[in-house]
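With one protein chain withheld, the remaining protein chains of the complex are depicted in position.
Note that the chains take the letters A and B in the order they are written out, and that residue 1 is the start of every chain.
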Amino acid sequence: MAHGTAHDSKHEPHPLVGHLVPMWILFAVGGALLVLTAITVAVRYIDVGEFNMVIALGVAVIKATLVALFFMHLKWDRPFNLLTFVGSMVFVILMMAFCMMDTAQYRPTQFVGNPPEVEATLQANAPGAPVARYTPYSP
Amino acid sequence: MTRRLRPRLHEIRSTDRTKDLAVSTLHTSQATAHEAHGHDAHGHGDHAKYPFLQHHFDTPAHQFDSAKLGMWLFLATEVLFFGGLFVAYAVLRSRFPEVFSYASHYLDTLMGGVNTCVLILSSLTMALAVRFAQTNRTKAMVWCLVLTFMGAVGFMVIKYFEYSHKIHEHLVWGKSFYVPPPDQAGAEEAKVISTAPAPAPVALTVANPAAPSVASLVSTPPVEASAIKPAAAAPGGLASVREQATAEGLPVADNDPAFAHPSMHLADPKMPANTHLFFAIYYCMTGLHGIHVLAGMVMLAWLIWRGARGDFNSNYFTPVDVGGLYWHIVDLVWIFLFPLFYLIH
Partner (left out) sequence: MTTIDASRPIDLASRPDNYLTHTRGFLSWALTLDHKRIGVMYMAAVLVSFFVGGVFALLVRTELLTPGQTIPGVTADVYNQFFTLHGAIMVFLVIIPSIPAALGNFVLPIMLGAKDVAFPRLNLGSFYLWLAGAAFTLVSLAMGGFDTGWTFYTPYSTTTTTGGVIPVLFGVFILGFSSIFTGMNFVVTVHKLRPPGMTWFRMPLFLWAIYATAIIQVLATPVLAITLMLVVIERTINIGIFDPSMGGDPVLFQHFFWFYSHPAVYIMILPAMGIISELISVHAHRHIFGYKFIALSSIAIAIFSFLVWGHHMFTSGQSPLMNTLFSLISFSVAIPSAVKVFNWLTTLYKGNISLTTPMWYALSFMVLFTIGGLTGIHLATLNTDVHLHDTYFVVAHFHYVMMGSALIGMIGGLHHWWPKMTGKMYSEKLGTAACIIIFIGFNVTFFTQFYLGAKGMPRRYYDYLPEYQTYHVISTIGSYIMASGFFLTAYCLLSSLYSGRKAAANPWGGGSLEWQCTSPPPHDNFAVQPSVGDCYDFRALRWDETTQGYVNDPALAAEAARNPLH
């Protein structure tokens, strides 16, 4: 229960409830987050094709995990809180998966080119605009 | 009779205060080991000892645990609230991947990255504030809360600059995206119909699902050979596109309304159709996030006020803790928004 660290030279009052996160952990996590941000920005300028999104999201997940576990205290908290948090994301992913599956299925019948309202606005306001006249469908 | 920090209003108006019952001795099997701190076997002492302890909870640990669980449930609703928009993003991006690759270049990665770091640091100061509240260091706690607040302000200021630039350039949602922003000098010229060879209007047809190849989907020849390429690197920054278009050999009429104002996107032949949808979802998501930052600022201001008043100590710091949880979620959402909008390669 006592998670105070040997680094505390002064005797800190212990909170009545909850758990005290050691100071060094907070700064370490903060630093790690900044470093990861720098990495993810740097990777954006390197072209690895499909993996760009995987790496970007992967780094985001790692950052999110660090924030959730340490800043938001989940590492030392009741497991149900973690279950609530992760569970909610499961439902988002569920919705995303089903909607994307549906969308993918009717890609072949998707409208090609500028939609009517856009086309009308372009004709009225910027007829010279060389907006690409079609969206190439690549399976 | 229980002592409360703030008596309930109906208790003040109660006709007979002796009717208030003594606290019954309900324990719960959920009590944690932290209860070992100063609490007697019947729990009476706790209510007298801790004025913040509400009548339906047995011990401070009980109340604290419940408050945290309640907050986590609220955060679950926030995840699903933003989650809906993430789903919309996913669906749009899966339908128009080239739009997202292209339009992402209009977002300033530097500003976005700075905003990310600002939020990360504000999350750090928030976590520190919680820690200082837990260890009775009120002054340090208030300072950390103030720093968190300043971080939020900084975030909104940078966001203001980002938005205002884009809105000025008509990099906005909806039909306005396709209306050239008025040039200060030549608003009238913008209305002149261009004499430049405009591309032939495309006959909009729904692609025949039986069509065997992509090439047959194109009903008119493309504008430019360069436009067929999947979105290559679009001009970033504020460089005028007129020069670039001229350099590429595109016909540019002087009174072409597309060039009434160096509008980066309308003059760019590489801009795919439906690019306005990127900005629609961008403003929706970052706008909703900004509203949450503002709400967080109100919450932080309240915490600073109460903290300066001396309400929080190592016994009772729950509002700071749950407020911190909210702030971390705001940071978390941005951690995902940043790569999804700013770092698309």
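Just a few scattered comments:
By definition in this document, contacts are C-beta pairs under 8 Å (C-beta built on N, C-alpha and C of every residue); 3 or more make two chains touch, one makes a residue touch a chain.
Note that this is a predicted model, so its numbers are computed, not measured.
Touching the missing chain, out of A:Thr40, A:Ser88 or A:Asn125, is residue A:Ser88. As for the chain not pictured, it touches chain B at residues 8-11, 13-15, 19-21, 24-30, 54-56, 62, 65-66, 69-70, 73-74, 76-78, 80-85, 87-88, 91-92, 95-96, 173-175, 273-274, 276-277, 280-281, 283-284, 288. Listed here are the chain A residues that touch the chain not shown: 80, 87-88, 91, 94-95, 98-99, 101-106, 111, 115-118.
Criterion: only the chains that are shown with their structure count from here on.
For the pair chain A and chain B, the distance between C-alpha centroids works out to 11 Å. Residues 33-34, 37, 60-61, 64-65, 68-69, 72-73, 75-77, 79-80, 83-84, 86-87, 90-91, 94-96, 98-99, 109, 113, 116-117, 120-121, 123-124, 126-128, 131, 134-136, 175, 178-180, 193-194, 196, 198-199, 201-202, 204-207, 209, 214, 217-218, 220, 222-224, 227-228, 230, 250, 253, 256-259, 266-276, 314-317, 321, 324-325, 328-329, 331-332, 335-336, 338-340, 342-345 of chain B touch chain A in their complex. Taken in their complex, chain A has these residues touching chain B: 1, 12-18, 20-21, 23, 26-27, 29-30, 33-34, 37, 40-41, 43-44, 47, 52-53, 56-57, 59-60, 63-64, 67-68, 70-73, 77-78, 80-81, 84-85, 87-89, 91-92, 95-96, 99-100, 103-104, 107-119, 121-123, 125-138.
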